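One chain of protein is taken out of this complex; the other chains stay put.
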Amino acid sequence: MAMDTTTDSRDKQQTLLGADELVLNMGPQHPSTHGVLRVKLKLDGERVIGSECMIGYLHRGVEKIAEHRTYQQFAPYVDRMDYVAAVSNGLGYCEAIEKLLMVEAPPRAKVIRTILTELQRIASHLLWLGTHALDIGALTPLFYCFREREEILKIFEKYCGARLTTHAFRIGGLQYDAYDTLEKDVERFCKAFEPRIKDYEDLLTQNRIWLGRTKGVGILTAADAIALGATGPVLRASGVKWDIRKAMPYAAYDQYKFEIPVGSTGDTYDRYMVRMEEMRQSRLICLQAIENIPTGPILAKVGKVLKPPPGEVYHAIEAPKGELGYYVISDGTVQPYRVRIRPPSFVNLQAFDKMARGHLVADVVAIIGTLDIVLGEVDR
Amino acid sequence: MQAVTQATLEFVKQYWAPLVCGLVIVGVLPLIVGYVVLVERKIMADMQARLGPMRVGPHGLLQPIADAVKLLIKEDIIPEDADKLVFWLAPVLSVAAALLAIAGLAIGPAFQIAKDVNIGILFVVGVSAMGIFGIVLGGWASNSHYSLIGALRSSAQLVSYETAAGMALVCGLLFAGSLNITSIVQAQYDQGVWFGLLAPVAFFTYLVASIAETNRAPFDLPEAESELVAGYMTEFSGFRWSLYFLAEYTNMIVVASVATTLFLGGWLRPFPRTTWLSFIDFFPPLLMVGIGVYCLMRTPKQPVRVQQTFMLAVAGLCFAVALVLVAPMLVPAVKPLHDGILGAFWFIFKVSLYIYFFMWLRFTLPRYRFDQLMRLGWHFLIPLSIINVLLIGIAMIVGTYFHLQGWSLLLTTSPASIIALIIALFILATEQKSEPQKSSAAPDSYA
Partner (left out) sequence: MLDQVIFYFFAAIAVISAILTVTRRNVVHSAIFLITALLATAGIFLQLRAEFLFIVQIILYVGGIMVLFVFVIMLVNLDVAVRQLRFARQKWVALLISLALAAQVGLMLWSTGKMPGQGVPVLAAVPADKLPLNSEAVAKSLFETYLLPFEIASVLLLVAMIGAVVMAKKRT
């Protein structure tokens, strides 16, 4: 509460006039809190002098459920955390359990996993771009983004029958082999996607209003970002070159060439630019991956009943929103003893107060948008 | 008692025509507004790669009526802690001001309710500005933070941009030399050139200010749905809400009409004095015929019989309008109505274009932040418009000195506009330079 001492003299003046500070309750029912986030804002006029995020409105006890399900049974539940990036969630969980079982997915499975996960990253970023632009008042990008996201969801649907909560992967590899035209579909999407991204950039990147709304808004310095545990684009936009795909490669990422975009100031505009560039890089990864999908089995030899040896394991992947970690303890039975999930949205949300202070209500909306939170993941 | 009856009779006898016109406007305007909303949704859908309303009637042509019925039968909710009287009064005020402003407008030389009012355009501007009370009081009476902030934003915004809009109007009025709407259009006819061409900077200023005044994107902060839910309208529902909606769109029509009258030549066709361009007169009926033919072509594609019939009816309507438009040029008996009928078309056409531009902006641009909006208004638009008035005044004096008329007036006004533009760019450049410092500690939002 270091803020209070600086605002003291001002507060007195305000009381003389009789205009008090305002406590505004944003959410849980609010168009732009991305679900059921509730933010309590202390306002001076329209300036934020303090904030508090209240979460838990979507709490379903996912981690507790895990203790009463077998390892396979729990896999679909993780899709429902970050429901706009279900494939990534599934990948993290499956790889964590594989690590626990000390098996490795076959190469073909790894490549297909990579393709689908990168498509999911694009889909997640598209959803973020659309809603973020909508929060800042640009109505149209949302529909363009959904148009492209639809293509990706169609690929998922063709692959596994589900669009949103896909449950695409199995522990040990894949359940379904790639359908015949997967490469073609992905290639068609990637070809069409490049000019589309340019369209969005034409609408926003150089737009005076967009620049005014995002530049210098919600600055998070590199030191703050690290101290608050921020990961993913939020961290990279502050200038820290940290990406688990490069730092601790998983799936088939070590085979492909791609750049890690980083920002410099850590404001909303940088985060926007980082995510835009990440979509381009994901597209490149997909193009590289479909060129050469190895043949062979798709599922490693794992039994029908999974009984990992007692022990514990932490496995993290680079989900679209940041580091998604699974900490699993096995006691040797068919059910995990404890599953602790480190969701990127939840940790990134910590930075909200730091970013919002001193800004206006309108910026709060931009900041919530730029953090790219999904409440299903925050609350679990 | 007898005296009052007598007075009423006298009043009715003297003013029956405007009374009837007024009733017609009050009756028809909601319908027009409904269709403006439909057109907006269709344009929005077109720009966003989707179809828009398609269910009610062919291509959603009956959607406004369905919406109106829905709004009318909705539950009327008044918040418990609201100030009931003011809550009731506010939307009515908004609509009343907007509708009253229509009375001063002239839709073509033949259609004007308050004919030849000495203060013409001032009346429209002044009365429509009163609608702000509806917004402010409604926001206050709702007893909700979102509403209150929306109302505060709205009033601050209106007061700031009113000045710029007024200054822009002054530029046009300098050329016209009169406040009377008929005289303004007549002046443009005499000059043979639209005032928007003589004073483009003023037109631009008015354009921006009018968007801000009608609370449209990118200046729609009072009802910014991503920040303030629905701003001052948050607590309003059903019929009251639709009154606000009606007021907003009516205001759009009003500002578009003012701009058309003053800057776009009112009901005059393009190049009104150039006789060899008279074939432009055939553009309106041809346009209507084109729309009619398109409807005919689409008719077989409608899935249901009723929809086919409806589409045919729309096509027939278009042809009928085309006939009405072409009649004054071919039938000598209705020749005197030539100006009235074609004038009305051109006026509505220009107003539609202006409103289309509003919509286009809305779907393209993100929203300004409040302090940015204020800075734009006070640091950019107001200085620019004041300087522009000065420059246009000088240009006019020089023009009179050299006896310049009509298009040749451009010789003096275009340098003035160019100077104004340079000044505008200069202001923008200095703004940009000072922006990074301000961003860390932005100024007081209501400064």
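Lettered A and B in written order, each chain numbered from 1.
Throughout what follows, contacts are C-beta pairs under 8 Å (C-beta built on N, C-alpha and C of every residue); 3 or more make two chains touch, one makes a residue touch a chain.
These numbers were taken from a predicted model, which means no experiment stands behind them.
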> Of the residues listed, B:Ser155, B:Gln188, B:Ser210 or B:Thr250, which one is in contact with the missing chain?
Replying inline: B:Ser155
>> Of the residues B:Val117, B:Ala168 or B:Ala187, I need the one that contacts the missing chain.
In response: B:Val117
> Where does chain B touch the missing chain, residue by residue?
Replying inline: 3-4, 6-7, 10-11, 14, 83, 85-86, 89, 117-119, 122-123, 125-127, 129-130, 132-133, 136-137, 140-141, 148, 151-152, 155-156, 158-159, 162, 179, 443-444, 447
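Everything that follows uses one rule, which is that only the chains that are shown with their structure count from here on.
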> When the centre of a chain is set as the mean of its C-alpha atoms, what distance in Å lies between chain A and chain B?
Replying inline: 43
> For the complex, which residues does chain A have touching chain B?
Replying inline: 22, 24-25, 30-32, 45-47, 133-140, 142-144, 147, 203-204, 207, 209-210, 212-213, 215-217, 358-365
>> Which residues of chain B touch chain A once you look at their complex with the stated criterion?
In response: 44, 47-50, 145-146, 149, 217-218, 220-221, 224-229, 362-372, 435-436, 439-442, 444-446
